[in-house]
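Each remark here refers to the structure printed beneath this line.
Only one protein chain is missing from this complex, and each of the others stays in its spot.
Entry: chain A
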Amino acid sequence: MTSSRKSTLLHLGVLALLVVLFFVLPPYHAGNLSRIMVLAIYAMGYNLLFGYTGLLSLGHAMFFAAGMYGFGLTLNLGGWPVPLAFVAGVVCAGALALVIGLLALRTAGVAFMIVTLMFAQTGYLVVLYFGTYTRGDEGFVIQQAQRMLGGFDLTSETGRYVTALILFAICFLGLARLVQTPFGRTLVAIRENEERTRMLGYDAGSHKLRALIISGAVSGVAGAAYALLFGYVGATFATVQYSIFPLLWVLLGGAGTTIGPLIGVFFMFYLIDTSSTYTNAYMLIAGVVLVLLTVFAPQGLAGELRKRVFKWLP
């Protein structure tokens, strides 16, 4: 079997597994899994920029929050129908990524991290400042009646799981395809050696900008989906912590691999879920995992697997 056949089978296999798990798992874990899938979309968006293009952003929470508020505010205050509000959320995140990209991509390395961090902090403060509409830290709840899609109840366990799975499948297959295209290959080339890519005649700047826009828009999909499926919009999702999370997930699962983000979110979710029954300082686990990863396994779980066992892993 060629590697591309193997990787197609792997992707379809992961999706099939997720379908089967819904029927097998008890409701509590199925509920967790729909949350994991939505967060995995966020991680995949982050992975495109960090794992494939090699740009470490510390401000992705602003795109997640843009999707979330773009959806939540147009739905709640504007009274838009769900599909339109969802699109509005994604467009908000993509447009924000365009603006941030035009500014932040003028810098590189450490400066890029700090600039994105600063912009995200500004975004968080802006959410707090417009507290009359956003309700600030407290956030607002999207009523059950508003979360219907053509008679399909998105608040039920089944509705939630199916929607999360469909959105996850679209992003999962779409991004897996994208990184195989010449565009995706060029992004990897930029990650490996930007100077040389530019010498070969590729416009590195515009490739990075497009990668950032796609990455931001996918993060926006995750933000809007989170608000839609779990019915809560709050400023917590715009804090630095939510910029650190996707970095953590992608590093844990394996940066620059298609299945890494899902693996990373899955492990981190259950690690925190289990430890938070023992202590309220559950972020300690995140810190320890981050340190261990940077020191011992900079390529993450899927990365280490690829290095040792499955050389064909996409």
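The rule is short, and it goes like this: a contact is a pair of C-beta atoms (placed from the backbone, for glycine too) under 8 Å apart; a residue touches a chain by one contact, two chains touch by 3 or more; residues count from 1.
Definition applied: contacts and distances are computed from a predicted model.
A.B. asks: Tell me the UniProt protein name of the chain this structure doesn't show, selecting from "Sigma-70 family RNA polymerase sigma factor", "FAD-binding protein", "Amino acid/amide ABC transporter membrane protein 1 (HAAT family)" or "Tol-Pal system protein TolB".
C.D. replies: "Amino acid/amide ABC transporter membrane protein 1 (HAAT family)"
A.B. asks: Could you tell me which of A:G13, A:G78 or A:P298 touches the chain that is not displayed?
C.D. replies: Within the whole complex, the residue contacting the unshown chain is A:P298.
A.B. asks: Considering the complete complex, identify which of A:T2, A:T132 or A:N280 is in touch with the unshown chain.
C.D. replies: From the options A:T2, A:T132 or A:N280, the contact with the absent chain belongs to A:N280.
A.B. asks: Out of A:L12, A:M199 or A:V288, which residue would touch the omitted chain in the full complex?
C.D. replies: A:V288
A.B. asks: Given that one chain is not shown, which residue among A:Q121, A:T134 or A:T257 touches it?
C.D. replies: Once the missing chain is taken into account, the touching residue is A:Q121.
A.B. asks: Spell out the interface residues on chain A facing the chain that's missing from view.
C.D. replies: 56, 58, 103-104, 106-107, 109-111, 113-115, 118-119, 121-122, 125-126, 128-129, 244, 247, 251, 279-284, 286-291, 293-295, 298
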